[in-house]
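Omission of a single protein chain aside, the complex is shown with its protein chains in their original locations.
Labels for the chains are A and B, by order of writing; each one numbers its residues from 1.
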Amino acid sequence: MSKCCNTAREVILDHGELASRPRLSDAAAAAVLHPERPARRFLPEEEVMRHRLSSALWFCAPFAVLLVLWAVLIPAFEVNPRLFPNLESVVQAGLDGIKDGTLIRHIGASLMRVTVGTLLALVFAIPLGIAMGVSPAVSSFLTPPFRFFSVLAGIAWIPVASLWFGYGFGAITFVIFNAVFFIVTYNTLLGVSTIPMQVRHAAASLGAGKWAMLTEVLLPGALPNIVTGIRTGLGFAWRGLIAAEMIATNVGLGYMLFVARDFYKTEVIVLGMIVIGVLWLLLDRLLLAPIERATSERWGLVQRA
Amino acid sequence: MTTLFLQAWSHYLRLTTRWPSIGTLVPFVPLVVAWWVVTELQVFPRAFLPGPAEVVRSFVSLVYTGVLPEYLQDSMVRLAVGSFWGIVLGIPLGILVGLSQRAHKALWPVLLFFQAIGDIAWLPILVIWFGYGLTTMTVVIVYTVIFPVVLNTVLGVRSIPITLHRAALSLGASRTRMLWEVVLPGALPNIMTGLRNGLGYGWRALIATEIIVGTSGIGFLMFDARRAGSVVEILLGMIILGILWYIVDSWILAPIERATGQRWGLVTK
Partner (left out) sequence: MKSLTIRNLSKTYFDVHAGTNVTAVHDISLEVPAGEFVSVVGPSGCGKTTLLNMIAGFLPHTGGEILVGGKPVKGPGPDRGVVFQSFALFPWRTVLDNVAFGPKMRGVGRAEREKIAHEYLALAKLSEAAGRYPNELSGGMQQRVGVVRALANEPDVLLMDEPFASVDAQTRMTLQEELTRIWEQKRPTVIFITHDVPEAVFLGNRVVALSKGRVLEEIAVDLPRPRVWDDLNEDDRFKALSGRVLQLVRSA
């Protein structure tokens, strides 16, 4: 059982999630270099803030370099604007898009679909995952189908979605729902089934009733896996969103990109790409990764996987 | 009644321990049966949700006309080519970034950002540059595959305990030998994970590209069927995708990953 679950978890691991792992290796390296020092250090508040600020600055530094290169090299090589825009035109396109509201509308539409699809998926996925995960027999039986459907996450559903729901909000939200639903259900199932039986027994012998068991044991115990699932699922959902918007709607970031291609408006395309990248980066690193860190690493559960 | 059930369950469990594939296949049976029942009862109009029989018929006819094998081959070739380049470029890059603090500081944020943009968002500009052909598709796949490979390689390299590096040095290994004898084997389990993830993403990127701009391949099969309003081929395409990937992942990639990681007792996730 654990063999199947370990490899299954690997399939679900998203490269975005792994990107946060270097912290673990830093700690591991520190533990190796200084075996007497405990691997976790508790730094005072301000040192933590200074550390965060300086790492944020270091993070932005390579982009500053890239921006400079961009501003200088494109004009220098006289690159055809139909092939690649220069920095100014992209900035200009951004400003225009904000002024006349089109950019805002596109971003809004995309974010709205992702939010609705994700929330809907979570409402169904988490309870289902917990219900399935509680019984070892049920969870090992249902694991293969859920793995199978996780593979189809997102993009593969676009053709079906557009035939079933037509163009627009419904089809795209369906794609997002699928991307998130299967992966989160599967990860929740995994998370619940790996809570040691003795911990569940301990709660029972301390007087926990069904509701308390759910809220005090099953949910917190499965939370790291759930968060990983959400993060992975959102990654697929975001990509599926862009793809779906290219062919199944008339508003949204994907649409914006696709339409601009027809007119060779590369500055809009590049603007769109940057917006997509920045949005995902913000969402993932400022929202999802900290939540994941806060749950798994704080509770020492990362080692469990 | 419960004893009968327990007996049956016991037989099933023992069968699956001898032949794990049974454990993988049996759970799908109720699913297919449920599918069949739902279509028979016409819960949704037949045009919306065709039943298993129609999908199988379509499968047989597409194989017979040679369309399916050709599409399959196209898709697999593209995936193979793109993945090959993704791996060949990704592993060295990953090792470099993993080993060099400076390279890490300079490139890591950039890698994360470009990974965040995602493969699909590159399609419009790639189509402008290279048109609707093989190059566009290959570039997308390489782009998609390279990130998990690089990121996991970096993770693998950085999680090699420093004592191993020191041991090698104190036994007289040169920098290049170190690469071959310590860094690569040490990072190998994570590299395998990266390969596996990368192929998974590459596969999806391939389908997406075929759906959006393709001229042949499984994704195109689905795209074309959508244009014709025929759900049957779309479902067929999805099932083939799922099965194919499941087979490749569970029976080829996962065992390789397990064989390296577990054999050497080094599973670092």
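Convention: a contact is a pair of C-beta atoms (placed from the backbone, for glycine too) under 8 Å apart; a residue touches a chain by one contact, two chains touch by 3 or more.
These numbers come from a predicted model, not from an experiment.
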Of A:V114, A:M132, A:L190 or A:L223, the one touching the omitted chain in the full complex: A:L223
Sole residue of A:A203, A:I230 or A:A248 that reaches the chain not shown, by the stated touch rule: A:A203
Missing-chain contacts mapped onto subunit B: 3, 6-7, 9-11, 13-14, 17
Hidden partner interface residues of subunit A, rising order: 38, 40, 196, 198-199, 201-209, 212, 216-217, 220-221, 223, 295, 298-301, 303
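Basically, only the chains that are shown with their structure count from here on.
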For subunit A paired with subunit B, centre-to-centre distance based on mean C-alpha positions, whole Å: 18
Subunit B partner contacts - residues on subunit A that touch it in the complex: 7, 10-11, 13-16, 18-19, 21-22, 24-25, 28-29, 32-33, 58-63, 66, 82-84, 137, 140-145, 147-149, 151-160, 162-164, 236, 238-239, 242-243, 246-247, 254, 257-258, 260-261, 264, 266, 269-270, 272-274, 276-278, 280-281, 284-285, 305
List of subunit B residues in touch with subunit A within their complex: 9, 23-28, 31, 48, 105-107, 109-110, 112-125, 127-129, 147-148, 151-152, 154-155, 158-159, 161-163, 193-194, 196-198, 200-201, 204, 207-208, 211-212, 222-223, 225-226, 229, 231, 234-235, 237-238, 241-243, 245-246, 249, 254, 257-258, 269
